[in-house]
Every structure is written in structure tokens, then in C-alpha cells.
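Every protein chain except one is present and positioned as in the full complex.
Moving on, here comes chain A:
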Amino acid sequence: MHYTEIMVRYGELSTKGKNKKDFIKQLGKNVRAVLHPFPKLEVKAQRDRLHVALNGEDDKQVIETLKGVFGIENFYPSVQLDKDMDVIKQTALEMVKEQYHDGATFKINTRRQDKHFEYDTNQINNMLGDYILENVDGITVDVKNPDISIRVEIRMNGAFLSSEKIHGAGGLPVGTGGRATMMLSGGIDSPVATYLAMKRGVKIDMIHFYSPPYTGEQALNKAKQLTAVLGKYSGNIQFIQVPFTEIQETIKEKVPEGYLMTIQRRMMLRIAAQITKNRHCDGVFTGEALGQVASQTLESMMAINDVTTMPVLRPLVSMDKTEIIKISEKIHTYDLSILPFEDCCTIFTPPAPKTRPNLEKSRKFEQYIDVEGLMKKAIDNIEITNIKPGEEFLNQNQDVFAELL
């Protein structure tokens, strides 16, 4: 079956009262953004649902892409037909046959917008039902709980048939939940945390700390590549890279070994919070999960969180590693996350970091370095890249290679 249109039903947002208009507008915008690679199709966001007219674009690819968009409860790929009962009958039969298995039941569900159409809803239901009963051996009708449900809509511009219901990603349209930053390292956790933040409608700006020459170009590209993958769920993402070499070197030189990690994290969060504020964002997301590593004990979190009053949000806080990995595989970040490039968290790790750092000591040791000066220098030297969904960073020569191969 080649679909010509996709009807999208809104998720939770149907209940959001007077904000509804904004939600719909945002979802329309997001859908248009992710479907940008398909120039011919048209997206129309209406009050009760959203229509995607394919105009000849590949239905399978569009369906795959829509599955990742937050704010969509489910969607129905449909076929646009002439308003001719013979054609409608044939197509309905074809749809039923595609899904039919022994003993299956079916239902015809008609809506008629075009009141001038020669048959009314009940007549259409009956005609199609009869036709299918006659032509499919063994099929029966069940209007309460059918295995196969054929939706027929008679609209002004044609008849629309659909049967397959595809589950969307749920959640809220990205952008309706405000804007926040994410501290993205490049490991398994932070991309998953990003995904979960986006799922609740938050527009994310990525903050990535990098320490050349201790970390290579590849580590940076890996973080960008992860961002490009996550962009599929939200549209373009601003990627902010923060030079961290000097801070790390200074800390290494001046701070007692057991507190290296705590002070580094305090500096990172301090910088992240400042960038967040500068960009008028309202929170910092991290991929921390309680008890996973030394910096992620409650005591550590307290000692690190001490530097800011900005909300620090941790979507993974009580998840198991296996649960996190499962999501990362589902959202296609796992394979990238495990690429073995050093990131700034893995260099300069002391052999025995304090799992229970003392807050007073953390504050005291921090005075050994010029916090304000180092911070300002790092923030003045950030670089911002606008990353598009699906952009290629790890293998930028792909196109050149395509010519060779």
C-alpha cells in the first residue's frame, strides 16, 4: 500500500486548554523541521490534528521520521482517493487483505465532512462492510474490538482511507517546555538524559567541555555527532563548546589530589550555569545517575551543586545502567557513545577520588585558584555551532568517498 497522506493525532497536548494553540503551532514547526529533507510534502497543523500530504515523497521514510517527534500520540498513514464508491471499495478490500489472518474481525469507521456526498455515513459503512464480507472468506464484523479497523473520511478534497495505527513518541512538543542547557560529555548517559528532557518539551542547548590537546578532535566530533542524532527528536541544536584545558591544568597544579574531580565538576557546573543564565535558559540538565561513579554520590552532588542556585535537573537520577543502555540503543546513540575517544572527564582522573567530599574543604581548596578569571576566560572563548539533524561529523569525507567508491 502506498500512502499519500499521514494524519497525526496530538498527544497529551489535547488537554492543555488555552495553551493549546501554542502547542499546536510548535508541533507543526517541529514536524516541518524534521521533515525538511522531503521538500515536496506539505504539513498542515489544524485544531484537532495535523495533516502531512506526502505529494510523492517516500512514505516509509516519513513514517520512520515521524516516530521520533515528541507530542505525537499516534498517526495514521492514509490513501487519498477519488470520491467514487467503487474505488473506495477496492482500496478498503486491499487494506483488509493486507492485514487479514484467519479468524480476524473488522470494522468500518466512516466520517463524512462533505455533506453533499451521495451516501451518508451509515450507508457507506454498510456498503463497504458488505463488500468486504463478500470478498474475504471467514472474516466477521466486530464493532467493539476489531482486529482490523478501516477509517474512511469523506472530505471536500477526496476520500481518505487508513487502517494502520502507528504509535508516536508521546511526550510534549519540544519547545513548549521552555529552554535549558545540557552538559553533554559523549558517554552513554548524557544523550539519554537529553532525550528524556526533550520528551517533556524542553528545547536543549548543548554544553560540551573539551581539553585540547588532551582530548582529540575526534572526541569533539563524537559529541557533535551525538547532537546531530539527538536533533532528530528536536530539530536544530545549538552546540556550545567550552575550552577547559587551562582550568584543568590549573586545578591539577594547585588542588589536592582527592579533590581534583570535585573542584573540576564545580567549575564545570559554575560555567554551565553562567552560560545558561546568559542565554536566558532556565535550567541545567545532566546525565548523572545516583551512585554510578565518584562524582555521582549524594555527598558529591551536594558539594558540586553548591556553586549555583540554577536548577540542576537529572532525569536519570534513579535509573539503572541497564535501563539507560536500553534507551540509548533505542534512540541510536549507544554505538556512538561507546567509541573509545578520551573526553575531558576521563583525563586527569585521580586514582582515588573522594566519594564523600567535604563541602567546606571543597570551598577552601577552590580558593587556591582564580575562579572568576578562569571562568571568564573560558566563557569568552566558547564556540557555538548550529547542528542540524542527521549532519555528519565523524566521517565528513563521506561524500568525497562516495565518489571514490
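As a convention for this text, a contact is a pair of C-beta atoms (placed from the backbone, for glycine too) under 8 Å apart; a residue touches a chain by one contact, two chains touch by 3 or more; residues count from 1.
In this text, contacts and distances are computed from a predicted model.
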item	value
Protein name (UniProt record) of the chain left out of view, among "Molecular chaperone HscC", "ABC transporter ATP-binding protein", "Chemotaxis protein CheA" or "Cysteine desulfurase"	"Cysteine desulfurase"
Among A:T309, A:T322, A:Q367 or A:Q398, residue touching the chain not depicted	A:Q398
Among A:E42, A:D82, A:E98 or A:E217, residue touching the chain not depicted	A:E217
For chain A, the residues touching the chain missing from this view	216-218, 394-395, 397-398, 401, 404-405
